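Yeah, one chain of the complex is gone here, protein chain that is, but the others are all in their spots.
A, B and C label the chains in the order they appear, each numbered from 1.
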Amino acid sequence: MTAVTEVQSTIGTLRREVCALHAELTRYQLVVWTAGNVSARVPGHDLLVIKPSGVSYDDLTPENMVVCDLEGRVVDGQHAPSSDTEAQAYVYREMPQVGGVVHTHSTYATAWAARAEPVPCVLTMGADEFGGEIPVGPFAVIGDDSIGRGIVDTLRGSRSPAVLMQNHGVFSIGPTARAAVKAAVMCEDVARTVHVSRQLGAPVPISQPQVDALFDRYQNVYGQR
Amino acid sequence: MTAVTEVQSTIGTLRREVCALHAELTRYQLVVWTAGNVSARVPGHDLLVIKPSGVSYDDLTPENMVVCDLEGRVVDGQHAPSSDTEAQAYVYREMPQVGGVVHTHSTYATAWAARAEPVPCVLTMGADEFGGEIPVGPFAVIGDDSIGRGIVDTLRGSRSPAVLMQNHGVFSIGPTARAAVKAAVMCEDVARTVHVSRQLGAPVPISQPQVDALFDRYQNVYGQR
Amino acid sequence: MTAVTEVQSTIGTLRREVCALHAELTRYQLVVWTAGNVSARVPGHDLLVIKPSGVSYDDLTPENMVVCDLEGRVVDGQHAPSSDTEAQAYVYREMPQVGGVVHTHSTYATAWAARAEPVPCVLTMGADEFGGEIPVGPFAVIGDDSIGRGIVDTLRGSRSPAVLMQNHGVFSIGPTARAAVKAAVMCEDVARTVHVSRQLGAPVPISQPQVDALFDRYQNVYGQR
Partner (left out) sequence: MTAVTEVQSTIGTLRREVCALHAELTRYQLVVWTAGNVSARVPGHDLLVIKPSGVSYDDLTPENMVVCDLEGRVVDGQHAPSSDTEAQAYVYREMPQVGGVVHTHSTYATAWAARAEPVPCVLTMGADEFGGEIPVGPFAVIGDDSIGRGIVDTLRGSRSPAVLMQNHGVFSIGPTARAAVKAAVMCEDVARTVHVSRQLGAPVPISQPQVDALFDRYQNVYGQR
């Protein structure tokens, strides 16, 4: 295979994968209407694959996914890309280890974000997945780099793969798009359970050494090797 | 095509569209049993297409949708139209820019309506879609123009495409029936998220200039051009 | 048709109808596992058709529905009838206008029942369907007539077709099994919306004359004639 056909083949695979992963956002009710999206980096290229803007989840196909460069400009696609493309492109530029980004306004996580309050680590699942609290990023308006910068500035200093952007919603990252989707699912699950727990009293804290031990084990032992 | 076959063709299209859009009300759990409906204006004619009264969502077909004039009288249809037809006809008479109307008793929006409390604008999604708070309309009883008047009087002075009718439920409008359904979906999503956020404290307000900037951008930039 | 084949034909129809209506209980998430049931009176006969006890909703067929007399004794069926059969048989004996009975432990209605607190009438939907508050019946243990008596004593003095049995769950009635299922669905919807509304403050009351007007119109005008 030439380098050109190889990148085309990779992009074809990512178009199918990114398209299919949106079904996890609807399955777990993290999104309504068209309000949420998944993107993936094209490994080894300054490119990303992302959902088209304002298109219903039922109407997504591998073909209508949009390929952009890491400035958010369309490289291949008939549709305008997600209005979150600039923010996600910024993340890919600044965080080379990131292979996938997800954005949702999932209810419970966004409810914490509206209060600018991080989700405390009071569940073993929170320790496993987020290594501590789920942090809050700044209020930032769409249209320039400020959302991207807010995401990167918050996640660089955290073990968490998810950030609650104030008054806005969730951005999550991962080494792959699938890992970023998992982080978005787990973020909502933890945000919901801790919310429900707090409604009737104070959850018991987990000590920092316990959080560290849980996080370490989960990163290194869980799942198939 | 003659003018007669043209309007028949338009009505046929709207029957299919209005029928199909009810599936979005059930998908997002905005309605139970038969308690909610969608209507569309027949452009250029003093007619509307609406759900039949008391018929299950499973049993809706393009054929059993009802065509009424803008006084709510049946023009074509075997069934009685929705008991909300008078209210919706009033909206079409008074607001010529409206092409679709939706009515639901979706849980969280109706919960705010029962307290006669508008949903404050503390989410970027609220600023995007509603341009501020989601307003409350008066208590009004079915059977005359008072619901229609309450909807129109409230929405005329607002950027919001949705109104919470006190002790009752939601009416939403849009340039098309699909846009009105989107407004109903987003209304419930915003009402739910702000409710959940308020349960554990006070959400951070978004300043009016920021709300204005978000609303303006969303109306003019989002989606496919 | 002879009288014998006629009642057999009626019972066959009711077996199919009662079986099918359980799908509405699962659709609206009013039940989990096997905890809820529908029954229908066989018109003109001292018989009822009811769900078998402890059988999963997926495994229900018209054939495994159980026919009992109005003392709750099995007349036709391979399975033991629902453990609620005695209570429902009591209702059919004492309330001749009742053609269907439904029992659920739906979450929000049961939450009010656990506090022995009626659901106040602060929604037009509550006025339409229940004609006022949804009442609470006594704490009663299974195994004799006390549940049936509690249902009948409470509903006889009420316009409501549903009763919240203290610490237990919902029983609803109707002229048909389908109407009783609708009452169970609407009971949970109203109980949930009023619960959510009360979480953040006091809902606005609806005056008794307004409740009466709404109830009267809904009973006489709504739906297909």
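Throughout what follows, contacts are C-beta pairs under 8 Å (C-beta built on N, C-alpha and C of every residue); 3 or more make two chains touch, one makes a residue touch a chain.
If you're wondering where the values come from, they're calculated on a predicted model, not measured in any experiment.
Q: Of the chains you can see, which ones touch the chain that is left out?
A: Touch partners of the hidden chain, whole complex considered, are A, C.
Q: Can you work out which residue in A:Ala109, A:Ile134 or A:Leu214 touches the chain that's missing from view?
A: With A:Ala109, A:Ile134 or A:Leu214 as choices, the missing chain is touched by A:Leu214.
Q: Touching the hidden chain in the full complex, which residues of subunit A are there? Just list them.
A: Residues of subunit A in touch with the missing chain: 28, 122-125, 182, 185-186, 189, 192-194, 196-197, 199-204, 206, 210, 213-214, 217, 221-225.
Q: List every residue of subunit C that touches the chain not included in the displayed model.
A: These residues touch the chain not displayed: 32-35, 52-55, 79-80, 83, 105, 107-108, 110-112, 114-117, 139, 141-143, 166-169, 195, 198-199.
In this section, only the chains that are shown with their structure count from here on.
Q: If each protein chain is taken as a node and each touching pair as an edge, is the resulting graph a line, ring, star, complete or other?
A: Topology of the interface graph: linear, an open chain of contacts.
Q: Could you work out how far the Cα centre of subunit B sits from that of subunit C, in whole Å?
A: 32
Q: Distance from the CA centroid of subunit A to that of subunit C, rounded to the nearest Å?
A: 45
Q: Mind pulling the residue numbers of subunit C that touch at least two other chains?
A: Answer for subunit C, listing residues that touch two or more other chains: there are none.
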